[in-house]
Each structure stands twice: as structure tokens, then as C-alpha cells.
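A protein chain is absent from this complex, but the other protein chains hold their places.
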Amino acid sequence: MSPALLLVQALNGLELGVLLFLIAAGLTLVFGVMDVVNLAHGVQYMLGAYLAVAFLPWCGSVWAAIALAAVASLVLGALLERLVFRHLIGADHLDQVLATFGLILLAEEGVKLLFGPAPRTLPVPALLSGAVPLFGGLHYAVYRLAVLAAGLAMAGLLWLMIEHTRTGMRLRAGASNAPVLAALGVDVGRLFARVLALGAMLAGFAGAIAAPIVSVDPGMGGPVLILAFVVIVLGGAGSVRGSFVAALLVGLTDTLGRGLLDAALIAALPPAAAHTAGPALASMLIYLVMAAVLAFRPAGLLPARGRA
Amino acid sequence: MLEVAGLESGYGRAQVLFGVGFTLGMGETLALLGRNGMGKTTTVRTLMGMLPPWRGSIRLGGRELAGQASHLIAQAGIGLVPEGRGVFPTLTVAENLIATARPGPWTLPRALALLPRLGARLHHRGAELSGGEQQMLAIGRALLTNPRLLILDEATEGLAPLLRAEIFAALAALKAEGEAVLVIDKHVADLSRLADRMAILEKGRIVWHGTPAALHADPAIVGRHLHV
Amino acid sequence: MRRPRLRQSGVVLAALLLAVLALAPVAARLLGNAWLLALATRAGVFAIAAVSLQFIVGFAGLASLGHAAFLGIGAYALLMLAGAGWDEMALSLPAAILAAAAYAWPTGWLALRTRGVTFIMITLAFGQMAFFVAESLAVYGGDDGMPLDRAPPLFGSRLLARPEAFHALVLLLLLALLLAARRLGAGRFGRALRAAREMPGLAASLGFDVVRVRLIAYVLAGGVGGLAGWLLAVASGFVSPALFDWRLAGQLLVMVILGGVATPEGAASGAIFLVLVEEGLSAADEHGRIVLGALLLGAALWRVRRGRAG
Amino acid sequence: MSVLAAEGLCKSFGALAVTQAVSLDLRAGEVHALIGPNGAGKSSLIAQLAGTLAPDAGRVRLEGADITRLPPHLRARRGMARTFQISAVVGGLSALANVALAVQAHGPRPLAPFRRADGDAALEGPARAALADVGLADRAAVPAEALSYGERRVLEIACALALVPRVLLLDEPLAGMGHAEGRRIVALLAGLRGRCAMLLVEHDMDAVFALADRLSVLVEGRVIASGPPAAVRADPAVRAAYLGAA
Partner (left out) sequence: AQAPVKVGVLVTLSGPGAVLGQQVRDGVALALKDRDGKLGGRPAELVVVDDELKPDVAAARARRLVESDRVDFVIGPIFSNILGAIFRPVTEGGAVLVSPNAGSSVFAGRQCSPDFFVTSYENTQIHAVLGEYAQRQGYKRAFLLAPNYQAGKDAVAGFRSRFRGEVVAEDYVPLTTVDFQADLARIADARPDVIFTFMPGGLGVALVRQFHQSGLADRIPFLSAFTVDESTLPAEQDAALGLYGAMTWAPDMDNAANRKFVGEYLAAYHAVPGSYAMQGYDALQLIDSALARTGGTTSDRAKLHAALHAADFASPRGAFRFNTNGYPIQDFYLVKAAKRPDGLYQTEIVQKVFSDWADEFAAACPLK
């Protein structure tokens, strides 16, 4: 692999990682803070993308569509909190799985009913279209750099909020002992509602900014949800910092790992064997990494320390 | 200041409290006594809105609190040291103290002066503390909410004798400042020195009510309600 | 006393559903509709799979998203043996069970170091790995999978080729499994498992080898999952990597939760109910999944509310 | 001869040394009390003896055998029982079933798959006896999660006793118990003296002086005094560090 290609692949890995982080952050907050397993989080990502697609003809600008989609996701998250999640707090994890699985079916089928099963798309904003040349004759799309920057900024903000504000402390406190936190004067219900809305907004925003890159279809949340779960488990459930590290690890493993693995296998094995083993291994790579990490660090890479 | 009357509550359908009532004036200390499982903690949980009251009234400074959400009751001026400490395990000691703090005479330095061991552990996570240290943290945390009424449910459980003596001294000082205290503790001798009045709970009812002196004057009461 | 009555009603419901399944051959004959029988058989097979999953979800408190892998291994064991002409049930069925259990052993040993959501994900990871391996087996059709040429012989006889006979086999196995699982749940091992789930530290301090207790449960569940896979392969006459899919694992989990994780008969009821409802909805309308989604959501919320009421 | 011995145990969490070259022994049938200020490292020491915390250095011997690396459940099989400072019971099981579980654990065929656990006289007989001993007989059918805090603590002791241990590690057994219940447990433990060696961590000095044959004082991870209770009590260093004027 040439150095330029390596750089491009590393950038790609980071970008995928950052996108994953945006999704996983909401998930890990909702799980870590409220102890709610939210399978419907992937659906919120999907809805974010569809909302942006739906807003585009209406407001004319991709920027506005993405912004509106983020806001609408926030509202939607708040609504879902009222209707569903409020009742799931403190419930058995398995009941949460059942309820949010039901939500997935509802949302995916509902979107299919409204928009049809065919994939949709969102154009890249004109300002960010095109590619910047790197050395070695390779190019990198400007929009992807923007996604990378936006994701990193979001990650920074989130980290500040969680680690260095009183709200962040209360979030972490509520995660371990909500009744006592309430008895000390904190409105835990409102706190949780905000976390949920925030998580929904992050996922929706991720969906909206991914929409110009990926295919927008009703099932787009599924694979992303799994990856996000891989990320939060790898990072240590409930730990935003851990999620960030794990998201980058997963992103890099997926992009760099695939390329390097291929190269290594082609060098090591006869071509026929390499072509059979390579792809199967590449598909497994993330899972292999996860299983290996968890076998040695069952609590994840950077667990929220002191969790019981 | 605090008037509790006819309080009934329980878990699921099992009733535990059957009409608990007492009052607590400004600067007054009431000790709640009773054998294991008689409903002391249940009384506290119901007061704090952690368990919904089935019947009865809870008035603080004239305001009805029964049926209100937990956080509103706390904000009305009640500070709690819960049974079993309830320290937030993932927060550091410092974060545990300030996350729920409200402005008032109790500040972080003042709390640390009372509980110096916490000062040495400020950046340790709650879960890493020893049992006694967690207990101190729970007390400090409650003080920093600057309550008008402090409720301590077995707050000296697991504390070394020296420290327990210090905590009781601090409570006496609080009382002198006009703070109301509701305290549950098994060290009846220490309580007798601190409390203005005592109440004995049995099977969810207050079966005796009086001053420490009265309690000591009548060993039969102790024998009947507090011994096995 | 609320609990015992609820438990009783669970048994009654399961018995009712089993009776419905048992009557299927009669109904199929009377109505001249062979498919009713096939549907009942399928429901029975899924009930067996669900009971095996309930064993780890309910008793050991470990939700797994990798359970489909056991089904897949059981099914592929049959496919591979059939390819060599060794599909005789007396041989291939134990082989399917053993193969699945053998896979459960090392993966369980690693996975059982974790709990909760982490356990869900690590079982998913192992399931996915098995999936990708199955997908790369070009000899067995790769991603497309392969049909089975015939129903496996039973001691050389063609008995299982008769739908009624296969149906009876499935029901008998289900019944035996339910009785065994109930006994096991109420037995000493079940109680140790429960202690290991709720208070692992305490269980160890009492002298239980927590990891071993859980591992035994996991391997048992894996073996029975292999049995279900063998049956599913025979029932649908086709084996493909889709049997390893995490979505199938998710579906099994939904069946178990829907019916109630606490008891085997609950899991079986959930499976039978879900298979029948899905079939009904698919017949009614292509957007039947909306109804299904609402149903699951409603069931979960209802259960949560009931749990809160005590 | 000593049944249980710690030899030069060391344990640090990062920069914090919680156990510093602690040597301690427990003789057959005696009650050895361990006291010390909060955070001195008493629970950490118990955890190392019970096998839930691995020491950085040093050994643990049970009846002469080195068990430093033995997992907790195997220690339990060799006759060691413990209670936890933070209460640990199986919430969903009744008080009786909790104790029966302990009986099952140390009896024959602890994992018999098809042997009904409910109503098994071989399990419930001894369990009922243990419950009666601690005074919880009338709460036998109550699920452990519905017991009050103090009752749960009592239940734990019943579980530990049902193991018929030869070595018992008690981490603040009286915490959370009322005065009266505490006295009952003290009497019960006193009755065990001679049959079972006990390491007792407790802040209730009345109980400590009522029970202890020997007394060790742990301060900041070190044993600063050890010996007969009366002598230790008189030690000015101990008074300063722990007892105060009491």
C-alpha cells in the first residue's frame, strides 16, 4: 500500500469512526444513564436521514434540511420519551428489547408505507462538493472532511458536557442510583427526557449528514445499530470517552484492516485461497476484534469506572 | 415545622405503615427507634416521596408534600442520608459532593473540615471507598444540599467509634444552629444525649413517644419494644 | 397470592397451545389442507428452539443474540452427514446436538466472562463468525444454501417422510423437553443457576463454581438448539446460512420474552403464538409488520406496567 | 495450630497501599477480632482471605495448605464461609430458600439436575434450624428482597452458618442490625466458639470485647497491635487511632 493510499484509508477509517461515534454516543448515554437498551436507536438514525430527504424539497437547501432534520429528531425523541421510553425506565432489559424491537418494526414499515421501499438520497451541499487533491494523485472528498470535522466537534462538546458540567455529573449519578438522586433534589424524569431527546438528536443528525453519502432506505438503521452496539460494548457501556476510542478503532479496523488484511493474505497465500479466506475474514474482522478485546477486558476498553 | 399525620404506605399490596404521625419543630431532633423491619426506613422513604403514600399528610412549614415527586420534596428543604449510603459509584468524591449541592451555609470546605478523610479521597470514585468512607460521603452530600431538615437513616452504620462520636457532635452543633433532624440509629445511648424526643415504631405504628429521660425512666418500654 | 396463579395460567395456556398443535393432523385431514400440519410442525420446532434459549435467558439471566448459530450448526450437521449418506436419524440427530454443544463450549467459556449487554454482543459476534464461515462453504451452496434430498430415515425406515409422523416426533420432543426443563428449573441445578445469576459473588462464597454452572447451562442450551436446527432443516427441507442469522436469533429472543422468560412453557407459548401470528399477518396484508410491531410494543408496555403494579 | 494464616500479604490500588505486609493467624476455634479506623483495609484483607481479591504479594494458608491462588468457591468447599459488608442475598428466593441454597452447596450432589429443591427435607431441615437460630423463623417464606435491611443482614449470617464452616470471616456482621438483634447474634456466635474459628471485623466495641479471644488493630494497612483484648485496649496507640476514650 502506498503512503498516500494509507493516508486516504486512515482518513476514511476516522470518518467512519466519527459517524459511528455520533450514533453510539446517544446509545451509550441512554444505556449508561437510563439503563435502557434502545434497539430503536438505529431507527432514529434512519429517520434523521429520511427527515432530511423530506425537508429538502420543502426548504430548498441541504444545509437547512440537515439542520431541520436534527431539530425534528430532537422533537421526535422527546415525543418517543413521553409515549414509550418513560415507561421503560427501570424495567427489565428484556422488556425494553421487546418494546424497542416493536418500535423498529413500526418505524421501518411506517417509513416504507410513506416513502416506498426504494432507496432515497440527499445531494451533497454545493459548497462542499468536489474533492481536495492529496499527494500521490489521490483525492479526498471535501464533504467527508466536513463530516469528520463536524463529528469531532460534536464529540468534544459532548465530552465537555459529560465530564465537566453539573448536568454531566447528575447524568452519571442518575445512571447508578436514580431514586437517591431524586431524593437529593434533582428532577430525574426531566433529566432523562433530555438525555433521550439528545441521543435521538445525535442519531438523527448522524443520519442526516450521512444521507448524502449512503443509500437512504428503511433498513439502513440495522447494520449501523449493530456497529454502534459493538462500539459501546468495546468502549465500555456508559462511557462516552470509551465510545469515542472504540468508534475510531472500529472505523479504522473496518477500512484499514480490510485493505491490509487483503494485502497480507495475497502475499502469504496462493491467490485462490486468499480470495476465499480474505473476504470471509474481512467480514469477521470487527467481530474478531471485539471478541478478542472482550475476552481480555470483559468490561470494555475504557469502562465508566466503578460501575457495579 | 414538619407535621406527619396518619401516614400509611407499603410495598405492592403489602401495607407496612399504619397511620404513622409525629411532629418536629425548628431546631428539634427526633429519634426514631424500633427493631429490624418495623418500618423506620419505610417511613423515611414515604416522607421523601420514594414510596407513594397511600394515605396521610406530610406538611413541611405548612406546605403539603404528600404525593409530590421526590425531587420537589427534597427541594422543599429536606436532606437525606439514605439507608445503605447510596453513594454514586461512578462519580468521584468531589463530584458526589457537588452534583446535588445547593447554596447555603454548608460549603465544600466546611464539609471537608467535618469529614477530613474525604478530603484525602476527593478524586477517588465512590465505588472505591471503604464502607465507612462511603458513609461519610453520604453525610457530606446531604449537608451540602443545605436542608432545613436533615434525615439520617442509620448514618453511623459502619463508622469507627471515634468518628461516630464526631458525627454525633456535629449533629449537636447543627441542632444548635436551628436545624431540624430526624435520626434513625441503633446507638440508643448516643441518641439519648442528642435527641429532644424519641418515638418507637412497631409493626408500622408509633407505640411510644416521649423524651429520652422518660424512656430511661421506664425500662419496661425498652424491654417490650426494643428487645427481642 | 398472585404468583402461583399466574404460573398456573401459564401452564394452562401452554397446554392449550400444545393441544392445538396436537389436533393439527386431524384438522389437516378434515379440511384437506396439508399445510395446517406443516405450520403446526414449524411452530413446534420453534417452540423447541425457544425453550432452549429460555434456558440461558430465563434461568441464567443471559440474553443471547447468537443462539441461531446453534440451529445453524445442527442443520449443517445434518446437511453434511446427508451428503455422505449418513443422514440416519439415530446418527445425525445426536451428531447435530453434539456439534452444537461442542461449539457452545469454547464460545461459552469466553462469552460467559461478560454480562448483560456485553454478553449479548459477544454472543452476536460468535454467531456472526459462524455465519460467515457457513457462507464461505462453497461446497454446501455458500450463501445460497442447499436443499436436503430427503427426510432422514429412522432406523432405515421412511417414517419421517410422512408429515404426521414427523409432526408427532416434534411434539413428543417438545413435551419431553418442557417437562425436563421445568424439572431442571425447579431442581438444585436450577436454583444454583439462579443464585449465580442474581448474586454471583455470594454463590461463589457458598461454594458454587459460578462459571461452570453457567457454562453447563449454556452448553445444554446449545445442544438443544442443535436439536432444533436439525428439526428445522427437516421441516423446511432446506439448509442455508440464514439459519445463523442474528435476525433469527433476535426472533427467538422475541419469542422467549413475549411468552415470559421465567418459565419454559412461557417461551414455548411465545414461540407458537408468534409463528401463528406472523403467518396470519403475512396472509392478511403486506404491511402486517406494523401490526406486529404495535403488538410487541404493547405487550412490553403492558408487562412493564403489570410488573410495576407488583 | 492456626487454621487460617495470612503471611506478609500486600495489596495496593495504584499509589494507595491498603494492605502492607500483613501477617495474621486464626487458631482453631478462636474468635480473632480485627478492628481499625474506616478505610484501614479490613474489608480488603477479608477479600484477600476469601479469594475475591488477589494479593500483590504474600500467601494465604488454610490448615497449612497454600490457597493464595485458589478461587473462592474452592475455599468455600474447604470449609471457609464469609459474610459481606454490603449485604448479599438472592432477592427472588425466600429466606428459607436462601439458606437451603447454602445447605445444598456444601452437601452431597449440589448440582443434581432433577432433584427438586423446593420442599426437599434434606435441604430445608437444616435451613429451618439455621433460621430459627438467628431468629428469622417466622420470616422463612418471605422473599429476601422484601426483608428489611437488618433482617437481610441476619439472613446472611444464617446462610454462612448453614455451611457449617470451620473458618468464618465476618465483615461487620452487626452493621444495620438493631441493638437487640445484635445481641442475639453475639450470643449465637459465642455459642460457636470452639467449633469454628472466626475472624471478626466489627465497629461495635461491645460485641468485640464480648466475643474476642484475641484482638488485632489495623491502621493504614498495617497491624499496629495484636494480643489479648485487655492489653490491646490499654495500648495508647490504639486508643489514639481508633478507640478514643471508649
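Residue numbering begins at 1 within each chain, and the chains themselves are lettered A, B, C and D in the order written.
One rule holds in what follows: a contact is a pair of C-beta atoms (placed from the backbone, for glycine too) under 8 Å apart; a residue touches a chain by one contact, two chains touch by 3 or more.
Please read all numbers here as calculations on a predicted model, not as lab measurements.
**Q** For the chain omitted from this view, which of the shown chains does it touch?
**A** A, C
**Q** For the full complex, which residue in A:41, A:93 or A:112 touches the chain that was left out?
**A** Candidates A:41, A:93 or A:112; residue touching the omitted chain: A:112.
**Q** Using the document's contact rule, name the residues of chain A that touch the chain not shown here.
**A** So the residues of chain A touching the missing chain come out as 1-2, 4-5, 8-9, 12-13, 15-16, 109, 112, 116-121, 124, 129-131, 136-139, 141, 143-144, 210, 212-217, 219-220, 223-224, 254-256, 258-259, 262, 275, 278-280, 282-283.
**Q** For chain C, which residues touch the unseen chain?
**A** 33-36, 38-39, 42, 135, 138, 141-147, 232, 235-238, 240, 242-243, 245, 247-248, 279, 282-283, 286, 289
The working rule: only the chains that are shown with their structure count from here on.
**Q** Determine which of the two chain pairs, B-D or A-C, is joined by the larger number of C-beta pairs in contact.
**A** A-C
**Q** Between chain A and chain C, what's the gap in Å when you average each chain's C-alpha atoms?
**A** Each chain reduced to its C-alpha mean, chain A and chain C end up 31 Å apart.
**Q** Just the number, please: Cα centre separation of chain A and chain D in whole Å.
**A** 47
**Q** Hunt down the residues of chain D that sit against at least two other chains at once, touch-wise.
**A** As it turns out, chain D has no residue touching two or more other chains.
**Q** Please output the residue numbers of chain A that touch at least 2 other chains, ranges allowed.
**A** Nothing qualifies.
**Q** Within the complex, which stretch of chain C touches chain D?
**A** 180, 183-184, 186-192, 194-195, 198-199, 201-210, 213, 216
**Q** For chain A, which residues are in contact with chain C within the complex?
**A** 31, 37, 84, 87-88, 91-99, 101-110, 112-113, 226, 229-230, 232-233, 237, 276, 279-280, 283-284, 287-288, 290-291, 294-295, 298-300
**Q** If we count contacts the way the header does, which residues on chain D are in touch with chain B in the complex?
**A** 13, 35-43, 85-86, 135, 139, 146-151, 154, 172, 175-184, 203, 205, 242-244, 246
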